[in-house]
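Excluded from the complex is one protein chain; the other protein chains are retained at their positions.
Chain naming follows the written order as A and B, and within any one chain the residues start at number 1.
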Amino acid sequence: MSIARYSMIAAAVLAITACGKQEPAKKAETKPASAPASAPAAAGDTIKIGYAGPLTGNIAHIGKDLEYGARLAVDTFNEAGGVELAGKKMKLVLVAEDDQGDPKTATTVAQRFVDQKVVGVVGHLQSGTSIPASKIYSDAGIPQITPSSTAIAYTAQGYKTTFRLIANDAQQGKVLAEYAVKTLKAKKVAIIDDRTAYGQGLADEFEKAAKAAGATVVKREFTNDKETDFNSILTSIKGTQPDLIFYGGLDAQGAPLKKQAKKLGIKATLMGADAWQTPEFIKLAGADAEGAYASIPGQPKERMPGSKEFLAKFKQKFNTEVQLYAPNSYDAVLVMVEAMKKAGSSEPAKYLPELAKVSYSGGVTGPISFDAKGDIKDGAITIYQVKNGKWEIMEVVGGAAKK
Amino acid sequence: MNLINSLPRKKGTLIAFCLLLLVLPWMISSGFQSGSSYLRALDMALLFIMLALGLNIVVGYAGLLDFGYIAFYAVGAYTYALLNSPHLQAMLPSWMMYPPFVVSIVICAIVACVFGIMLGAPTLKLRGDYLAIVTLGFGQIVRIFMTNLDRPINLTNGPQGINNILPPQFLGYNLGKPIEWFGLQFEPVHLFYYLILFFCALIIVVSIRLQNSRLGRAWVAIREDEIAANAMGINTRNVKLLAFAMGATFGGVSGALFASLQGFISPESFILMESIMVLSMVVLGGMGHIPGVILGAIIVSITPEVLRDVINPLQMAVVGRKVVDPETLRMLIFGAAMIIVMLVRPEGLWPSKRRRAELRPATKGIALQEKDDLQDAERNHD
Partner (left out) sequence: MDIFLQQIINGLVVGSVYALIALGYTMVYGILQLINFAHGEIVMIGAMVTITCINFLIGHNVNLPGPLLLALGLAMAIPVTMLLGYLIERIAYRPLRKAPRLAPLITAIGVSIVLQQAAMMIWGRNYRAFPAILPSDVVEFGGASITTLQIAIIALSIVLLIGLFLLIERTKMGRAMRATAQSPDVARLMGVNVNNIISLTFMIGSALGAVAGVLVAANYDQAHAYMGFMIGLKAFTAAVLGGIGNLGGAVLGGILLGLIESIGSGYLGDLTGGFLGSQYKDIFAFLVLILVLIFRPSGLMGERVAERA
């Protein structure tokens, strides 16, 4: 067989896959409402917003949570008849794609959004996917608001299109460490991280700030984001008798960590960050969750005007509790639409400057405005503790509380 | 099989096919609504073709089961990233930073090759599944080091990954920005397509030339029977090491191109599942057969992307509403397809003549009868 012959066959295969693509696109045209993912960009009367996050894989529950948040915002606008831009009522369409938490897939998804002429993107969930995707959005001039990626590097790339609705690792790590050392009077601190971009970034910042505040870091241990057995690292931490153990990682690991610490007879306080502050954590850790500290960037949901309504609607619509950042992705859509209203247009080039200088306070996470890099300005951080099986607010640091 | 011999006869088809490949990005990006993303998926598919061809040398030719192949891809990507990003600027001497693109690729290939030998050397004695688990471990070890070498010295920037990797620069052109030639606007995806296509073609040619070389036949001999090959005077140690080294080199080149395309890499891209995917490409396509492997790589890497567009309309058409999440269904279909293809064609979709002959012999009737006899015997005993 010659190279030419099998090349021909390869070409045929390509052609077949190509046909496969065209077909569904045609089908979709007949049912645009039912299949928004492949609906053609109907000019003029719809605004397409993209959401990308991991909808399969082991953190899919958080990815889906974000999608629900964004979807709730979109549906709320549509139920009210759409958004009025330059005297014309426009419907919002949310295009949700699965990036599998994989950087490679994230860039393909980003390219899809660009092709589909999405005017703004909410996402991605992790820093590892937000960063490679941000390059593509920046090249296309599409604003990207991540509701949850906290890596400092994300907004430090010099792109005009990157925004984030969450305090970054440095801000959050610092607040937590100061709270631990000054309020909780922890002198000896042990730190564990899960070797993901999120956990490691946060733990490093916590370590820095804790040292600066005068505590000693007696042990730095590591695990990975799929592990459920922490007995060995906890045992070696136990030998150093810390006052507080900080874990940079997710709720699904945090819960067994907390339980195992209790079984091993460790007296130290356990502290996590935003990914701990979920109903999932309490559900999984049960009675052992008691006493754990965690934080969440933003004003406490319960204190925000309109948040009660948000939580109720969320529950009613999706029949599940808010896990984590659904309010952030909800606000991301709100703030995007606000900028569009100001600019009187949904064209990215026109509303991007408005988004950069937006000042919005109708959301559920607190007043929103961005600094020059695109980070949320003066974002509040709320510290919680589990008391009687519930996350109770301990302190609100920064944000509006200061003013 | 011979490239040179077939040239005069099939010149016309070959040229036509090359032309098709050259205009393909234009057809795709103008023909479909989400064309550029398909083009990007195609870029990725080309990278996977390179990976699959590299693994094909190790698994297909030499018969050495390798579960950690993605490690070489990772090594290539990290080498390229370290040389072409500001990350190590403070530590490396300035003459080492930002080498010309071709030099970068060559360095990546060499480094990956060294890693290939590092894996090959201690595992020469191991066979079959023992080799599989050791290579799996090797792949994990490389990934874990990449995740953790941010301390004590920050070499790989750990889980945060390396950002701001420069796109390739060619003769004064920057592939990361649109270029205008002869009034045509070339987007970066297009430019990368041509760049990757070039390297892919290079690797295909090398693979074809290797297949019928003395070395290629030595690999096949080892795959079929190592002891007999040794008795025939083949230096099995060196030949096996060469298989690992060649395979690793292909992986390294592919990884370097991946890093330059993405502009950002982190350890999340080099997990075990990727190794498994590359292995499935080789096996699904037809082990040891270059066109089969290429077909396998295209199908495995593009199917999940195509399914994105197919699932929702399909669900609507069949059931009339969204019953299950399209994402879960997509992966489910993908897994089921893997099973079905293997059941229907255990030798792969497009096997080489030799393999097909082994598995579906002309004397099939006799083979079947033999089997029947055994089952009859069994039945009589029960």
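To be clear about the criterion, contacts are C-beta pairs under 8 Å (C-beta built on N, C-alpha and C of every residue); 3 or more make two chains touch, one makes a residue touch a chain.
None of these values were measured; they are calculated from a predicted model.
A.B. asks: Could you tell me which displayed chains border the chain that was left out of the figure?
C.D. replies: A, B
A.B. asks: From the list A:K89, A:K182, A:K267 or A:K283, which touches the chain that is not on show?
C.D. replies: Looking across A:K89, A:K182, A:K267 or A:K283, the contact with the absent chain belongs to A:K283.
A.B. asks: So that we can see where the missing chain sits, which residues of chain A does it touch?
C.D. replies: Chain A touches the chain not shown through residues 56-58, 60-61, 64, 195, 220-224, 226-229, 231-233, 235-236, 238-239, 252, 255-256, 259, 263-265, 280, 283-287, 323.
A.B. asks: For the chain that got dropped from the picture, name the residues of chain B it touches.
C.D. replies: Listed in rising order, the touching residues are 59, 65, 122-123, 125-130, 132-134, 136-138, 140-141, 144-145, 147-148, 152, 272, 276, 279-280, 283-284, 287, 324-325, 328-329, 331-332, 334-339, 342-343, 346-347, 355, 359, 374, 377-378, 381-382.
Here is the rule we go by: only the chains that are shown with their structure count from here on.
A.B. asks: Using CA atom averages as chain centres, what separation in Å is found between chain A and chain B?
C.D. replies: Comparing mean C-alpha positions, chain B is 32 Å from chain A.
A.B. asks: Contact residues on chain A for chain B in the complex?
C.D. replies: 1-11, 13-14, 17-18, 20-22, 24-25, 27-28, 31, 34-35, 37-38, 40-41, 55-56, 60, 97-98, 101-104, 107-109, 111-112, 114-116, 127-128, 131-132, 135, 139, 151, 153, 157, 195-197, 199-201, 222
A.B. asks: Along chain B, where are the residues that touch chain A in the complex?
C.D. replies: Touch residues, chain B against chain A: 1, 3, 6, 9-11, 13-14, 17, 20-21, 24, 27-28, 31-41, 44, 147-148, 150, 158-161, 163-164, 188-189, 204, 208, 258, 262-266, 268-269, 290-291, 294-295, 298-299, 302, 305-306, 308-310, 312-314, 316-317, 325-328, 330-331, 350.
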